[in-house]
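Report on the following structure.
Every protein chain except one is present and positioned as in the full complex.
Naming follows writing order (A, B and C), and every chain is counted from residue 1.
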């Protein structure tokens, strides 16, 4: 139960930090799972538009019971409403928006990220493959790709690696990684540690990261 | 003046014969110029849909003066109305219909047709090039491509040739040629004369055609 | 002008074994429920189905799957279905996974007469195996081919006798492209209306793409009901 609570709190912490990536005026795609949670923390003064790849530009809040429309869902198949100014489109048009890099930001989950920006988040060999859904398109489809995930896996092993061991979702696509412990940027000079979360030290982050980490000159400590 | 009248009558004769190509239930694109005239002769009992590549599926009759809408034109830039059941679409969608061969028939004008079905109808070297417009797409965009034109040019020289001398609009695209003198099919075995117009003989058609002509076993004489 | 069917059995009866069928919908939203059910009843077998998802165990394309009518499935996400998993693991069902945006574009291309196009999705991933990779302006792309089908089944909110269709909200999803890519496209509509009720500026699928229509009542099952509590 304590572990469960911890998990929930960790997720919330990551989601809240990820929310800071979203600037007013942004068009954003939030991946299924924890990324979807980010929407709950978006500050009211920010004017942002959430895109859902099943053909909704402008996801609104969850419907009240009497507002539920079975024809209106998000990409996670949850019932939603449409925000003011929303529009519907076909899946081809929706991915035209994505592929054409008209979105400012996508926040997605990750299993592994490599120091060159490779991302693996869709299959584990030997396990049933459910499919990549829209992930392989979305990683090429926003001006900035942010991956949010736990810093280490359930065995305590790093998820930020020299190179991914799992089949890739995209090659060299990640711009920033936000974990429960740190914010790390993928740059041409390798990974750069830019923020350290409350309760963690630079050394601890380095120890729990397989790749080499440069420390930013403007490193923020205890930033979230 | 007599020549002028002849020209008008010849055009009408070709257009009327071309109309017989249109079966009830067909989706048809009519090229700019004489092909557009074909619409005037469509028999009322036929249910057909005329497509205009500028984004109108279902061209209606010309508007009465008080119905004119400057936002509603055909591909020849003439003001039109929309027929019952019409829809508007973008140029990309319109050519998706065309390129995807969803049209049953296109009737287009021609300068030269070769025995292998090559068509030239868009440019004359040395003269100002106005552009091919939609012609190069449309010749690949209907289940059947019918070319209507005079049998010979203004110098009396054949327009149906062993091979085209003018730059092509499309390679091997023509299914049938309708002229003031004859109806000729493009087949794997070469050109086949299938109909002879009133006032003409098989020999006269052969003489005024550069390509070899097989005569169909079911040749129709004086068919129009 | 179009064939208006009065029974769903009639609408699917020409479909033969080994046909390729595209089916609209995303999850359970916008699926042609009654056409799928009629296909199950028809007992037609060895189908190749192209659809973003494959329904759930007891609804949508899951019903076809359960009845072992599908030989091959082309989709982007098939994770809500235990029977699917079983058939794949036992080698009864072939699966071709395609990124969702690539799938949507392949279907659009198929309907639009475009045999192939380049897309960044899948470069450097297992999806790229056996596919041409080519650089444009220094970035790598995969060559993907257009998809067509013998039959396309779509669902729309409104349709008219000219075959024009209008979809409702996110029930549009894959339906417009799928309507363009079937040799024969049959639309299950919630309401068959007079053409005058369809504004020509609002039509999503022009009638040229549709060969038959049938009116039906849908259950519209909800996969993940998510509601906000009244304040």
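As a convention for this text, a contact is a pair of C-beta atoms (placed from the backbone, for glycine too) under 8 Å apart; a residue touches a chain by one contact, two chains touch by 3 or more.
If you're wondering where the values come from, they're calculated on a predicted model, not measured in any experiment.
Counting contacts over the entire complex, the absent chain touches A, B, C. Between the chain not shown and the residues B:22, B:37, B:168 or B:186, the one that touches is B:168. The hidden chain makes contact, of the residues C:13, C:183 or C:202, with C:202. Touch with the chain omitted from the figure is made, among B:9, B:129 or B:157, by B:129. Of the candidate positions C:43, C:137, C:194 or C:230, contact with the hidden chain is made by C:137.
Residues touching the missing chain, restricted to subunit B, are 52-56, 61-65, 68-73, 75-80, 82, 88-92, 94-96, 98-99, 118, 123, 128-141, 167-172 (touch as defined at the top).
Where subunit C meets the missing chain, the touching residues are 105, 109, 112-120, 136-137, 139, 141, 145, 166-169, 172, 199-202.
Those residues of subunit A that touch the chain absent from the view are 25, 27, 47, 49, 51, 57-58, 82, 84-89, 93, 95-103, 140-141.
In the analysis below, only the chains that are shown with their structure count from here on.
If you draw each protein chain as a dot and join the dots that touch, you get a simple line with two loose ends. Distance between chain centres (mean CA atoms), subunit A to subunit B: 56 Å. Subunit C has its Cα centroid 28 Å from the Cα centroid of subunit A. Shown for subunit B are the residues that touch two or more other chains, of which there are none.
Annotation for subunit C: residues 108 touch two or more other chains.
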